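For this depiction, one protein chain was excluded, whereas all remaining protein chains were kept in their positions.
Every chain is named by a letter (A and B) in the order it is written, and numbering of its residues begins at 1.
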Amino acid sequence: MISLLWLVPALPLVSALVLVLFGSRLSRGAVAAFGVGSIGLSALITILAALSFFSAPPAGNSYTQVLWTWIDVAGFKPEISFYLDALSLVMVLVVTFVGFLIHLYSAEFMVEDEGYSRFFAYMNLFVASMITLLLGNNLLLLYLGWEGVGLCSYLLIGFWYREPVNGLAARKAFIVTRVGDTAMSLGLFLLFTQLGTLQIQDLMQRASQQWQSGSIYALVAALLLLGGAVGKSAQLPLQVWLPDAMAGPTPTSALIHAATMVTAGVYLIARTHVLFALAPAAQLAVAIVGAGTLLLAGFSALTQHDIKRVLAYSTVSQIGYMFLALGVGAWQAAIFHFMAHAFFKALLFLGAGVVIDAQHDEHSIFRMGGLRKELPITFWTFLIGGCSLAGLPFTAGFFAKDLIIWAALSAEGGQPGFWIAGIIGALLTSLYTFRLIFRVFFGPSNTPVTKRPGYAMTVPLLLLAALSIVGGNIKEPFLAFLHPSLPATIESASAFLTEVQSEATAATVFLIGLYCAYLFHLQKGTLADALVVNPVGRTLHQWWFSGWGFDWIYDKAFVQPFIRAAEINKSDFVDAFYTGVARWAELFYRGLSQTETGRVRWYAMGMAAGSVVFIAMVLFL
Amino acid sequence: MLVRRDLIVVLMSLEVMLNAAGLAFVVAGARWHQADGQVVFLFILAMAAAEVAVGLALVMQIYRRFKSLDVDALSEMRG
Partner (left out) sequence: MELAFYIAGVVAVISTFLMLTRLNVVHALLYLIVSLLAVAVVFYTLGAPFVAALEVIVYAGAIMVLFVFVVMMLNLGKQGVEMEKQWLTPGIWTGPVLLAGILIIEVLYLVRVGTASLPTGAVEPKEVGIALFGPYLIGVELASMLLLAGLVGAYHLGFRKDEKQEIQHGRDTYERRATASGNSVLARTDRLARTP
């Protein structure tokens, strides 16, 4: 069963091809069958492979399936081969299963759209690329998947391409992630030239043999890979594209920008953890990036009024938690949080999709309200997802986040500062989550409900809600399962709190956030307005609303100078070469057409002169 | 032929040139004692006859249309 591993990326790829070629001729049902069915089959095969992996673990706790040799030149021999170990198994399971639920949801959500087959083609291509990324045995194949998901992200963000805004958002996403991709490819070049291979396991072995801890090569390579991860996962300083990426359809936001693509960076760092362990400075950088991002995004999420943008900033913040975990050496905690986050964030996005649909495409939470009675299933599932996100005790999110917050203090790379950042982040998470829930589902109804979801949309919601609750209970076996792939977190002795105390603090913070949100947004709505009217409050509000001004900074620092330089260079000398050729030809034409006078005597003169010249040449040369 | 603008004179100059070429051929044939020179002259003669016939018919048409025999007036094919 495990030898069918290659089908897992192949099925969505084939489905994408079929939909691209024949999609416009198939009926809605057929398209949905291809789109959803392929992912469903992939999920099934993954589950079966996982079962066989559990029951009879292969040698070395990893299974490699080589398909064929991709390139073979001068000793560089990457193959198309898939590597299944605990880490990639967990991630592929989550991607295919959550992906299947999201595809099922979007079969109904997108049913009225005229680009139905195009949507499923892109989504399937995305899943195929993501799985290639996760299963790739060498960094080149991983990079192929990396680029593939970047492409599909662009295509899906700009799905409704007739609106220029969507195209701009898609371009912004692509260009910003491109910056990260360039850093990553430079890192790949460095790794290859120094260590001679890109095959991940060999790479890690050679790195640990040849480079000592703190080696400059390891540091530079790790920082470059971090650059790539930062771009793809929308962390500081490249986080600007994710909020604008909400211009795409909601299932896209759920799949790509919540559960899967943005976690590609986390996967990359987890896979190459040996490299980061060899470069403590880089690892510290990862932790700082994570901590900074989670605070920045948390404050920004507090001020947003588009429901999807709140969730987008929330995603950025939660991935910040994952980066923080990676940075302090809590590798398994990061993956655990990834799994929990995939469940509840996808759930939240899908619920938001239902809400937006029901409110007649209204996105602003200040114009919603009272949906508790109208959309009961959506309300309860959304509430569960939100609680899991905020860290209600004994939900999946609680276990995951507290593990990270505890590790931020207790792990070898941990600092009290990280712990404080984690706690503040949890407070902010609770605040903005319940602000969102109270505004949308409680209070008076501002916009009437026009559409209710059908079964294809509610079943995924229910399943994800169930997973959000119970998913955390497998913490101990889960961490043990990941042990062969990722080292356990090394605890240092100098923590000033115990684990239970840390968890208690987190729970308290959750309650504080809940109460404040209740106060501001449910009981006395005017209190929130008063805060905003206050001049200090207003400045802060605007600053956080615009994502701490990063868009403005990038515009002034990069975009405007580039545009100005392009305008100055509009007629550069290279152009002169091409226009020069054209002008020269035109000159020749004009000159030659002068000789075409139409007069016989002129032509005769030409012939006579020519023959004289020829005779002279024959005689004298 | 390059100097005169009268169409008839142009054609006459053409005849002169053909004649001169034929003369050269005959002289060459006589120099090397072969009949080829005279044979070629015969062909040139036949060709000149045909050309004169067609050319003069054209002259008539041109005179009828342009009312003059100026060679320079016939420059409608200029580019």
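Basically, contacts are C-beta pairs under 8 Å (C-beta built on N, C-alpha and C of every residue); 3 or more make two chains touch, one makes a residue touch a chain.
Just so it is clear, the model here is predicted, and its values are computed rather than measured.
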> What is the set of chain B residues that contact the non-displayed chain in the whole complex?
Replying inline: 2-6, 8-9, 11-13, 15-16, 19, 23, 26-27, 29-31, 33-39, 41-43, 45-54, 56-61, 63-64, 68-70
> Contacts of chain A with the missing chain: which residues?
Replying inline: 605, 608-609, 612, 615-616, 619
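Please note the rule applied: only the chains that are shown with their structure count from here on.
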> When the C-alpha atoms of chain A and chain B are each averaged to a single point, how far apart are the two points in Å?
Replying inline: 86
>> Can you tell me which positions in chain A touch chain B when the two form their complex?
In response: 593, 596-601, 604-605, 608
> Residues of chain B touching chain A in their complex?
Replying inline: 1-2, 5, 10, 71-72, 74-79
